[in-house]
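Notes follow the structure.
One protein chain omitted, others in place.
Per-chain residue numbering starts at 1, and chain names A, B and C are given in the order in which the chains are listed.
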Amino acid sequence: MACLDSSLTPWCLLPARAYPSCVINNVKLAVVGVGNNTSALVQGIAFHRGTGSLVGVHRPEVAGLAVGDIDVVAAFALSDGKVGKDLHEAIFVAPNNFPRLDVELPPAGVTVQAGLVDSTEVERVAHALEGAEVLLYSAPSGRPETAHAYAEAALRAGVAFVNTTSDAVAREPLWLTRFEEAGLPLLGDDLASQFGTSVVHRALLRLLEERGLTLVSSYQVNLGGTEDFRNLVENPNTKARSKLNAVGSDKVQMAPLGYLPHLRSQKIAHLNVEAQGWGGTAVSLDVRLKVDDPSGAAGVNIDLIRMAAAALRSGRGGYLAEAASYLKSPPGTAI
Amino acid sequence: MACLDSSLTPWCLLPARAYPSCVINNVKLAVVGVGNNTSALVQGIAFHRGTGSLVGVHRPEVAGLAVGDIDVVAAFALSDGKVGKDLHEAIFVAPNNFPRLDVELPPAGVTVQAGLVDSTEVERVAHALEGAEVLLYSAPSGRPETAHAYAEAALRAGVAFVNTTSDAVAREPLWLTRFEEAGLPLLGDDLASQFGTSVVHRALLRLLEERGLTLVSSYQVNLGGTEDFRNLVENPNTKARSKLNAVGSDKVQMAPLGYLPHLRSQKIAHLNVEAQGWGGTAVSLDVRLKVDDPSGAAGVNIDLIRMAAAALRSGRGGYLAEAASYLKSPPGTAI
Amino acid sequence: MACLDSSLTPWCLLPARAYPSCVINNVKLAVVGVGNNTSALVQGIAFHRGTGSLVGVHRPEVAGLAVGDIDVVAAFALSDGKVGKDLHEAIFVAPNNFPRLDVELPPAGVTVQAGLVDSTEVERVAHALEGAEVLLYSAPSGRPETAHAYAEAALRAGVAFVNTTSDAVAREPLWLTRFEEAGLPLLGDDLASQFGTSVVHRALLRLLEERGLTLVSSYQVNLGGTEDFRNLVENPNTKARSKLNAVGSDKVQMAPLGYLPHLRSQKIAHLNVEAQGWGGTAVSLDVRLKVDDPSGAAGVNIDLIRMAAAALRSGRGGYLAEAASYLKSPPGTAI
Partner (left out) sequence: MACLDSSLTPWCLLPARAYPSCVINNVKLAVVGVGNNTSALVQGIAFHRGTGSLVGVHRPEVAGLAVGDIDVVAAFALSDGKVGKDLHEAIFVAPNNFPRLDVELPPAGVTVQAGLVDSTEVERVAHALEGAEVLLYSAPSGRPETAHAYAEAALRAGVAFVNTTSDAVAREPLWLTRFEEAGLPLLGDDLASQFGTSVVHRALLRLLEERGLTLVSSYQVNLGGTEDFRNLVENPNTKARSKLNAVGSDKVQMAPLGYLPHLRSQKIAHLNVEAQGWGGTAVSLDVRLKVDDPSGAAGVNIDLIRMAAAALRSGRGGYLAEAASYLKSPPGTAI
């Protein structure tokens, strides 16, 4: 069977055993940001295609779309070291430090383009998005104007938008209305990791409540070694607010984030929960969680991208309720 | 308002402020076993009555019954040091080591009776159960014949039966049928702690699955200092099987239980979960949980007792589905 | 035997059983700072006098001086809430949050005086120090001029000086020389806790080295709830440098300090050490340490005070080598 439509990418050249389902309706994805999260996403897709492995995959299929049914057709970055390079080369450029997975990565056939800095370049980006179905906005948090410029470009190009940053897009009623009216999906804001600190912390606090214990105090310490972490440490306000949303209790105290370069793309969290049980007796819970941070992002992005593509194809615009468990600040959250 | 029916106990003599709701329909409870769990139950009820505190209370009301609406009317034990003593004295006799809560405990007016050893004494116990509504079977696990003899006595006396041990009663179809036919509630088997190792371990494994991670391995270490723990260590088979039911994965390895007397009534668990996320990257979760073990049992018993009493009063016999989250081996579990 | 010389304090009025050794040569101590550390020191001395307990006491005797052989004769503070109050009342004024130990504290007979702010008041303080033997400088770190003004006052009054802050005094050659020449002991700088993060971290790294393992990486997270901690968080430079001295390896990364008010006077540290053993295999060490911070300071101050007093009495001025294990930045450390 011919592979007419995917000719932009070299996946179809792989032997059939490795990736037999190269069909005409792969999702055409554009990404903003060629950082660790994009590296984990791209490598993870290739890993799955090469091995068939479903290890760590949340949903093998989303609306009929498999993990491998995604082709990157455009990528934007700001760094000189990445722009102009093939995507499969750019994902390994410093400060990226997500590890190289055990998978072959022939050239992607996608050259990283210069990203936009402000709204004067919306038109150029909109043009470059032609042919894409979903724009994954995976740049650093804390640049709301940039986020809005890309959202504008997506609207003009008729592309679904996934906002993984904590900058307000989907939870801004004006943006949500515009995407709804255009029949374009808008998923955001602020990615919840597939298995991160907030997910675990919230689950434990919920369990405590379900079982009738009384929360006394709790803290959370987050340590990481990625550039994303460094940005958060230097620019903590955006994230701090989002974090509070994520756990949702005023008895939970957040220690300052710690940027520890030697952790590379790993993240370590220390959680503590002090509670009281029947008769006022003490209950203590101490947790150490170690995850790969970009992998946790990619494991969620893979589902959001497919949800957005499926909704786009079936004409559903705006926010999708089924994305709720993947997002820390969905529409309805205070800005 | 007169307190006609509760005259067996001295609660009504407390000042109204301390316990105003002394009404005619308090649950009349008989307990088998005057160990730590009974100590925590009795002291916790008094603590609640004395302070009004709902700290650590799962359900303030169960079918209209408050935490304080329970009067112990009979208690059975085997140890010479406890039989013949007032209940409020017997709960502090060694090897009991649940701490003395900060609450006054005037004599209970209930003298601990000699428990039965085998079925020859069923009649005596059935007689002693007259006037009781619920029999809480809170003896050490591993004596199925004793459990069955008390169940028999409850049937004869028309009393609901709550089996907190891992010995099979409620999950034995024959016993369940007999209680159903008699219109008597039968709740069991094997109490799940209000917030114990199994509850936390299961919640974490469920979360892992919900988020799409792949479990690689897991272990659980349990350390405790109660007599109950010592029995389990010396007689591990019963519990081991029940534990496996409780977590429900063959990738979870249970380390042998450790009896560490200095922990007294506290229990410490170390849990580890190793998993793989997107792209096969490693996820590690290490948990240390410290709880008061008898308190965790009492916090569940307080609900089971009220469920059983309410069901008895409304004529519902047999097992109650709403008890499921409190029990490790409910009916339907392999014996 | 009469208690001629200690008539300034009411200790001698305690029954002989409680504190029989009230003799004429108690150390006369002045303290700067009536914070948690002073509270822990004063209460701990009273606890020891009242109970005879040597729990947590490093050295029952230092040069013949027992733990109880210390009388506070003067105290200085800046806060309006403390100045003018009896010392035993002032130690419980917020933001102090060291717990009230289980010991009776009759009025100390020492009224807290207004501390100095700059060098214009050195004369007043020097005058107030008359009769004292040791000045314990236990104010917040980060105010070197204040530290120097008190050191000046101590010199003028002929009093030994103990600097518990990270501000440079003893490690400044000029100050050290002046105290040496005056025959006055000068102990500092920067108190090492009796059992704090640095002590444990350093011991583990030393052990690693002794056994021949190769350190790969290490981190340290410190969380606390005292005012002292809040000052460090808001003014991190002073401490950060001192911390680096304390552990002494460039492979150790320090996460930012976390001020978590609910911890009150407790401090929690998370340490991690990653190393390699024979054949390059991995060794991991994770530690959680929970201590009472002011207690750790007082447990060291009690020895430094007695060392300083004994040296003063025997005419030894300047730094004392036997204080080395109690100090993070002794003379010779870079300023």
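Some observations on this one:
Operating definition for what follows: a residue touches a chain if its C-beta (ideal position, glycine included) is under 8 Å from a C-beta of that chain, and two chains touch if they have at least 3 such contacts.
A quick note: this is a predicted structure, and the numbers were derived from the prediction, not measured.
Here the chain not displayed is in touch, across the complete complex, with B, C.
Contact with the omitted chain, checked across C:30, C:122, C:169 or C:213, is made by C:213.
Touch with the chain omitted from the figure is made, among C:26, C:43, C:113 or C:141, by C:43. Residue in contact with the omitted chain (choice from B:54, B:114, B:223 or B:282): B:223.
Contact residues of chain B toward the unshown chain are 217, 219, 221, 223, 233, 251, 253, 255-258, 260-262, 268, 270, 272, 286, 288. Even with one chain removed from view, chain C keeps its contact list with that chain: residues 40, 43-44, 47, 53-59, 99, 101, 194-195, 199-200, 203-204, 207-208, 211-214, 275-292, 295-296, 298-299, 302.
Just so we're on the same page, only the chains that are shown with their structure count from here on.
In terms of which chains touch, the assembly is arranged as an unbranched chain of neighbours.
Interface of chain A with chain C: the two copies contact each other largely through the same residue positions, with over half of all numbers used appearing on both sides.
Chain A and chain C have centres, each the mean of its CA atoms, that are 49 Å apart.
Multi-chain contact residues of chain C, defined as those touching 2 or more other chains: 286, 288.
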